[in-house]
Each structure stands twice: as structure tokens, then as C-alpha cells.
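Sending over a structure as C-alpha cells; questions will come in a sec.
Just one protein chain is left out here, and the rest sit where they should.
By letter and in written order, the chains are A and B; residue numbering begins at 1 in each of them.
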Amino acid sequence: MKLSAHDLSVRVANRTILQAIGLTLEPGEFVGLIGPNGAGKSTLLRTLAGAVPHGGELTLDDRPLAGYSARERARRIGYLGQDRHVAWPLTVADVVGLGRIPYRAPLSRESDADRRAVARALSVTQMENLANRPSDRLSGGEVARMLLARLIAQETPILLADEPIAGLDPAHQLATVQIFADMARAGHTVLASLHDLTLAGRWCDRLVLLDGGRIVVQGAPEAVLTPERIAETYGVEARFDRDADGLIVVPLRLVGQHRREVR
Amino acid sequence: MNGPTTSRRPTKLRRRHFAACAVLATLVVAMTEPGLAADGAPGRVVSINLCTDQQAMAIAAPGQLASVSRLARDAALSNMADAAAALPANDGRAEEVVSLAPDLVLAGSFTSRATVGMLRRLGVRVEEFPPASSFDDIRENLTRMGQLLGRTERADQLVREFDARLAVLESDKSETAPKPVAVVYHIGNGTDGRGTLADEILTAAGWDNLAARLGLGSYGALPLETLVAGRPDLVLVGGAEASWSTEALPNARHPAIMAATDNGDRLMVLPDRSTICGTPFVVDAVARLVDERHRQAAHRRSGP
Partner (left out) sequence: MMRRPSFPALVTLLAILTAVLFASSLLVGPSDIGVGDAFGALFGNEGVTTMVMREIRLPRAILSVSVGATLGLSGAVLQGWLRNPLADAGVLGIGSSAALGAVIAIVSGLAYASPLALPLSALAGAGLAAILVFALAGQGEGGNGLILAGVAVASLTSALTALTLNLSANPFATLEIVFWSMGSLGDRSLDHVYLALPFMAAGWLLLASVGRSLDAMTLGAETASSLGVRVAWVRAVILFVTAAAVGGATAVTGVVGFVGLVVPHVLRPLVGSRPSRLMVASALGGATLLTMADLAVRLILPSRDLKLGVVTAIVGAPFFFRLILHERRRSMR
């Protein structure tokens, strides 16, 4: 399923958050959304999810997104926000089951399809043995994986994720981006905002660099992750390297900062 | 003792005797059976309001009142606590009232609307009496009560006695001499102004009501300062005490009030039972206040 933004803009309380955004997300790609804090990444993701009033056009498979009902939209676009607060101590399985809400009629029981989707999501995120744990007894990383499982259980063609690997240990960070890459290969459309430039460079098919509410550049990781671009947008000097699997980008110091004295 | 001979005459006598007794019994039963009294007066009356309790107890025929409210037994609130104790008490709930099978229920106009509505809905006759705020109200309520209970003569008698006693007490007043000033003080700066029962009691007893003089109507606010500045000759504190003594009233002992009343010498309790309900017993309050007026006058004459 293809999600396209054309000349998208968002204004909140007389401030322009996003401007002239032109972006197309195709099935089978894992797109990384990068940019400094305050660039508007979260707003862009929320707008693409259909939650924010905007100027310009948003189309889903060339049909205006506004033409879909809330439920139809929820079956096509899944959104994983930054806010990881779960209000009540539901079990992990119940939280993951919330991803099935767009498919369930009011007062209906869980269907087989629901149960299978939840089981699959738990297995992919390796949360099976925690299925009956109340969600207030989980570590931060486990909560993040639980919420990712919710997104997976929603079984949407398009996935939008806002900083999905924040706060995860290296193993789980890698496991998460691996999941996204696998889902893209299986035909989903994935857009995730990332701060880790190495992971973004190695795992994403395409990168979109956002700064000050505008898209600075989008394209293949090699084209986007250049020393000049990084210095300009992030204000950091980084070490660039390559290995068999892709780019390695390590921020080392702020632009203009001297090397640390060797004692 | 006697022989087993039974003569005819005794048998006839017995039959006539029996017949006469039967007729008499029927008449007695007919006259005392609820609801069947000859003049149509209600035979079984229940009162669920403190004020109607007292009025009804004063006027009703023996056995006519089936129950009065529990408050009527409280000597602090009721002038007829002893009489009330002899009657079954009710808590004013529709279910218990209905079980008493009354012909008439007496209530106050501020009795719970739900209860009054429920009783009427169940087909029970309810007559409501507004609270009395003047002697005329008292007379009116008594007269109406007499009509409702079929005891107009008794009611008229009470009104006559009320008027007679009042006349005696009021005749005592001088037309020319300036009246001493009294004021009623409730905690929270409340007072009884013009148009209240307390006001009329004071006036009848020959006092000038400070609150009325200040133009306060009904239940007005009287700041303590204003009270003290008015230099009242008598301060009456409203109290739920059965007696007129101030001993049990710590809240009356505000230093300013004590100072204004010669260290409490001119301070009295006005028991709630005298003013909550308009009953003929207000005359007792008038009498008490007349006595106080005399006592103060005598005290002044005997010099400081």
C-alpha cells in the first residue's frame, strides 16, 4: 500500500511545524526518518497517521486519506508513538490484543484471527513467556517490545513508528530494526524515526532527513549520510566508515569543538 | 342453691336485657369505631410534624391521635413532651404512616416533599400547616386544626384562653413609659426581626425588639457590634435547652455579650420550644418576659 504526501504543511498555534513536505512511501521499503530534535519528525509521523489537521494532500493508494473512515484507516495504517505510558496494568497479551480493536465489533469475543495475530506478534518480539505478566511489572525495554507487538498485531500494510528503539539495549535495538526490515521485505511499508545513524544507514532502504520542518534531502543512505550534511543539520562531526554490511557513522564531537586533551 | 326451676319471667328479662345491651354495645362501638363518628371527623389521625403534633395534642379528642412524631417527645423542642411520650412515635416515613391506617395525616409545609407526595399518591389525606410567625397565625392554625379534627369547640376554647391570658399580660404595659430594649441573638449573628414569632412575643411582653427597630425583617443578620452598640436591656440567646438558664450555654458567654449584659445578669435563654412552633404555650414565654421586665424595673429602682 502506497502512502503519499504532497506539499504537506502543518501549523499549530501560529507556528509552522512542517512545510512543503513531499514524500512517497512504497510497499517493500523500510524508510528511516532522521533529523535533529525539534525537526518535526513526530509531527510528520502523526500527520501521516491521519491524526493532525494539515494543508496539502495525503493519499493512500492515490485515494485521499480523509476519505477513509477512522476504522478503515486504522486497518491500513498502524502507528507506534513515543509515549510508552500504559494507563492500567493489563497483561502483556491484553495490551497486544488492543491492536486488534480495528477488527472487532463492539461486544464481540476474540476471533481466531485475533488470537493468531496476537500469538504471532508475541513470537516475533520474543514476548511469549511474558504474555500473562501485568504490564506494570515490565522493564522499560520489555514495555517497548510489548508496544511494538501491539503494532504488529494490528496487521496493517503501513507501519509508522516514532523512535521505536529508544531505551532498548543493543541486542534489542538490532532485533527491532531486523523486524522492521523483515516486514518491509514481506511487503509492508515501514517508516521509522531513528536517532542512531549507523542503524539507520545499515538497515534502511531509504532515508529522509528532516530539519526545521522541511525535508532537506531523501534518498539512499550513502547519498544522505555525508559529513557535510551531518555537520550542517546535526552540528556534529562524525567518523564515517564501511564494512561488508553497510555504513558506520559514529558522532564524535560537536562542530567547532576541539579534540579532547589526552591526559 | 336454688332449685333447678327456671321460670319464664327471668328468661324474658334476660332476653330484653340482652337486647338492650346489644343495642347499647352497637352504639358504643359505632361511636368509637374509627372513621364512623357521627359528625364525620377523622377517627384516626397521625401527625408527622413537631408543630402539628403539639397543636393536635392540645385539640384532639382522647384516642383520636394515633401517633405523633418522635420529636414531640424531646423536651428541648416540644412543650408537650410528656403527653407525647404516652403516644406511639413515628419517624415520618410513608411506609410506617400508611401501616397506621390514618384517616388524616398532619404535616408541615416543609415536611419532605417525597413523603407528602408519596402519602397523597397512596390515597391518604394530608393537610399541611405552614409554620406560625405571628399570634394571628397561631389562632388561625388552632382554628383550622379544630375544624379538621371536628373539635371546633375545643379549639375555640383554646383560642379564648390564649387571648385572655395575653390580655392580662399585655394590660400590664404602660402606654407612655419608654419600653426597655431586648434582642434575640443566635450564634452566627442571626436575630429574629420584624414579623417573627419571637418579635411578637417580645412586643406583647412590653419589650422593644432591637432588631425590629433596626429594620431587620424575619431572620436577619445582626453583627455583634451593632447589638452591643444598641445597648439592649436584655439579650436573649436562642437555645435548644429545656430551661431558661444560661448555665449550660458556653457559646452565649462571648465577652462582649457578657459585658453588655452586666456580666450575664441581663442575659437569658429563649428556649427553642417557645419559638419553633406557634402553640398557645408562647404565652408562657410572654409571661416569663413580663416577669423579667418587672425584675429589671425593680432592680433599677433599688439603685445601683
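To be clear about the criterion, a residue touches a chain if its C-beta (ideal position, glycine included) is under 8 Å from a C-beta of that chain, and two chains touch if they have at least 3 such contacts.
Only a predicted model underlies this, so the values are computations on that prediction, with no experimental measurement involved.
J.: Hey, which of A:Ala39, A:Leu60 or A:Ala74 is the one touching the hidden chain?
T.: A:Ala74
J.: For the chain not shown, which residue from A:Ala87, A:Ala171 or A:Ala186 touches it across the whole complex?
T.: Hidden-chain contact among the options goes to A:Ala87.
J.: Of the residues B:Ala72, B:Ala94, B:Val235 or B:Ile257, I need the one that contacts the missing chain.
T.: Touches the omitted chain: B:Ala94.
J.: Given the full complex, what residues of subunit B touch the hidden partner chain?
T.: For subunit B, the residues touching the absent chain are 70, 91, 93-96, 98-99, 101, 109-110, 112-118, 121-122, 217-219.
J.: What residues on subunit A make contact with the chain left out of this view?
T.: These residues of subunit A touch the chain that is not shown: 46, 49-51, 69-71, 73-75, 77-81, 83, 85-91, 94-95, 98-99, 101-102, 104, 106-107, 134, 147, 150, 154.
Convention: only the chains that are shown with their structure count from here on.
J.: Round to the nearest whole Å and give the separation of the Cα centres of subunit A and subunit B.
T.: Roughly 82 Å separates the two chain centres.
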